[in-house]
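Here you go, one structure.
A protein chain is absent from this complex, but the other protein chains hold their places.
Read from first to last, the chains carry the letters A and B; within each, the first residue is number 1.
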Amino acid sequence: MELKTVGESPLNPSSSVWSEVSKEVIKLKPVPVDAQPNQYIRNAYKDTPYGNVGEVSLSVAEHDNQVFVRLEWDDSNEPNIEFQDAAGVFFPESGSSESPETIGTKSNPVRLWMWKNRTELQSGLSNSTDLISSGPGVFHPVEGSQSVNAEASLSNGKWSVVISGGKNIVEGSRKLGIVVWDGSNNERAGIGAVSSNWIEI
Amino acid sequence: MTITNETATNEADKSSKRGQVAMVFDLNKCMGCQTCSIACKVLWTQEQGEEHQWWMTCNTQPGKGTPKDWEQMGGGIIDGQPAKGHQPTRAEFGGGWDFNYEEVFYGGKGRSTHLHPIDKGDKTTEWGMNWDEDQGAGEYPNSYYFYLPRLCNHCTNPVCVTACPSGAMYKRHEDGVVLRDESKCQGARFCMEACPYKKIYFNYVRDVAQHCIMCFPRLEENVAPACARQCPGRLVFVGDPEDKSGPIYKLVNEWKVALPLHPEFGTEPNIFYIPPMSPYSLKEDMSIDYETPRIPPEYLEYLFGPQVHSALGKIQSELKGVREGNSSEILDTLIVYNWLDLFGKYTVDPGTLDRSPEKVAVTLGATRKN
Partner (left out) sequence: MESVDQYRSKWTWDRTTWGTHCLNCLANCSYRVYTRNGEVLFEEQSGSIDLIEKGVPDLNPLGCQKGSAWSQQLKSEDRVLYPLRRTKERGDGAFERITWDEALDEIATSIVETIDEYGPESIVFEESVEGGLMGQLSFLRFASLIGAITLDAQGLVNDLPIGHHITFGKFACASTVDDTFKSDLLLLWHSNPAYTSIPYHHFITEARYNGARVVTIAPDFNASAVNSDFYFPITPGTDAALALSIAYVLIEEEKFDKSFVLTQTDLPLLIRKDTDRFLRERDVVKGGSEEQFYFMNKDKELVLAPKATLNLGDIVPELSAISSVKLQDGKEVEVETVFDSLRRRVADYSPEMASKICGVSPDSIRTLANMVSTSKTKILEGFNAPKYYHGDLMERAMCLILGLSGNWGKPGTGIQGLALAGLDGYMLFSMKTKKGVEETARLLDGIDMGMDQMRQKEPDATDEMLGNQMLQLSTTKGTSSPPLFFNYYHAGYKDSWNNQSWSDPAMTKPFSAYFDDAIRRGWWGGISRPQSNNPPKLFFAVGTNPIRRARGGRKILIEKLWPKLEKIVAIDIRMSSTALNADIVLPAAMQYERPNVQYPITHTLRVQYSEEAVKPRGESKTEWEIFTLLCERVSKIAKEKGVVEFMDGRRQERRLDNLREQFDLDGAFSNEEAIIDEWIRDSADAGTLPIGSSIETLKSVGGLRFTSLGMFAPGLAVATDVKKDKVMTAFTWHTEKLLPFPTLTRRAQFYIDHQWFIDADEHLPRHKENPSMGGTGDFVLTSGHSRWTVHAVSMGNKDLLGTHRGQPIIVMSVSDAKACGIGDTDEARVFNDHGGFKGVVRVSARVRPKQLIVYNGFEPHAFKDWQGANEVEPGMVKWLHLVGKYGHLRYLPFGWQPVPVDRAIAVSIEKVREEA
């Protein structure tokens, strides 16, 4: 996909800028259960269906040294007080040849920019985090990082989310993976849907 | 001892002997007063997001307990494998209520309204930490119930640590306290699923899980945990379970009268219980029935495993002996003539400590540099 430079910050998913940017539909599939990071999760989820979001519509843009990733997917599920819808976009280190479906590995961690829908109670929390991921759910915050931002809106049964971060992260491998969690299905950590191929940008 | 966490980031210092702190609760002294619960709540869970959190609870047994129906929620280690469990929900915990004081006192509505917990549509007013208090079971007058205080079992085989994907959880080397690095916790709550005792709470404000920390800052100053030290029933022993001269070793290993709760959950708890006696039951004509135990033995076995029968038998025979004029080391231990004998080495009076924020900050700074 083309990383198109736009004239103003398109962090707002409704920004008119996005109409100038092309969209691509990306298929997602459940993070493999065998890749889950511990025996508990592997045992507990081997027969539990997850990875509800089958596809997302992806657009990417660049502005002022920031990369903006816009994701859009259908979600008409009742929200769940326990788990919130969330999405992430992640970037491998250059030269890594591993599949994105585990969201990084111990030897080849990825940088994960994560958006999490926040409830009223969580108004004090940021809706975005900058993480290092070395496996499904094996996420560690990048200490002190404030470079990731996100905005999201839900309307007509459709989430539109824009996640942004520093362009320097993208510049190494120039490819990204996508992960989406359906909160109503208690999805979080490694329990989610992920793109099975890297998307070149 | 097998603690496996494939993503653990807290490597313990293995140079010294692994330690463990354990507790014994004597259910024959517990009156269900909730001072343990309150002591913990007042000390540790007063912040936003902690309203419904009761790291220490005491429930009437039989009962659904807290969270509601927790014993049916799975988890633990079955046949050596971590077993699937249910993550208890906010509604299943219930509690943490707000009340409409303002409306009743100052709303000018008079008797058209009354004071009550506010229903916020999240079903949290339909259960609470002690919702089935003193409900009991059996048929009057042979009703039966007793109290079961519960906190994190700080298990020898903590399946919560196993289940954590982000490596936030660990078991401390020096005293076996199971802790969570909240800066690493991603709020994924697999710990809550895996824990068979359902003693982990979720902070919906901070998006992290929390549980009993065994009052480790107190342990570090040789002060007993708040639940134990504040217990008016004098029924909580604290100490090193491997100290052969200490009451915990004797009660658990030597006399075998203290048992873990639901040993079949497979996590090897470090909290033990003296099983409860109960009054004699009554026959249909209301005469005393010395034969049929009021609490069905199978229920006690359900809770404490098959060892419960010999443990209970031992307590009862010691009691019979004392009533016949004999002395009993076991019962003298359980009497606890001196309150401080409950607490092993953790006998320091916190009121004598200098814990000024400045001083503690300096100490913490020094620890960090190391």
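Definition applied: a contact is a pair of C-beta atoms (placed from the backbone, for glycine too) under 8 Å apart; a residue touches a chain by one contact, two chains touch by 3 or more.
Being a predicted model, the structure only gives us computed values, none of them experimental.
Enquirer: Using the whole complex, pick out the displayed chains that touch the missing one.
Expert: Within the full complex, the chain left out of view touches B.
Enquirer: Among B:P67, B:P88 or B:G128, which one is in touch with the chain left out?
Expert: Only one of B:P67, B:P88 or B:G128 touches the chain omitted from view, namely B:G128.
Enquirer: Since one chain has been left out of the picture, which residues of chain B touch it in the full complex?
Expert: 10, 28-35, 37-39, 41-44, 46, 51-52, 54, 95-99, 101-111, 113-117, 125-126, 128-131, 133-141, 143-147, 170, 179-184, 213, 215-218, 220, 226, 229-235, 276-280, 282, 285-288, 319, 322-323, 331-332, 334-340, 349-351, 355-357, 360-361, 364, 367-368
By definition in this document, only the chains that are shown with their structure count from here on.
Enquirer: Can you give the whole-Å distance between the Cα centres of chain A and chain B?
Expert: The computed centroid separation for chain A versus chain B comes out at 39 Å.
Enquirer: Would you pull the chain A residues touching chain B in the complex into a rising list?
Expert: Touch residues, chain A against chain B: 36-41, 43-45, 48, 81-82, 116, 119, 121-122, 124-125, 134-141, 186, 188-190.
Enquirer: How about chain B: which of its residues touch chain A in the complex?
Expert: Residue list for chain B touching chain A: 4-7, 9, 48-49, 81-85, 87, 89-91, 122, 159, 162-167, 183-184, 186-190, 193-194, 202, 204-207.
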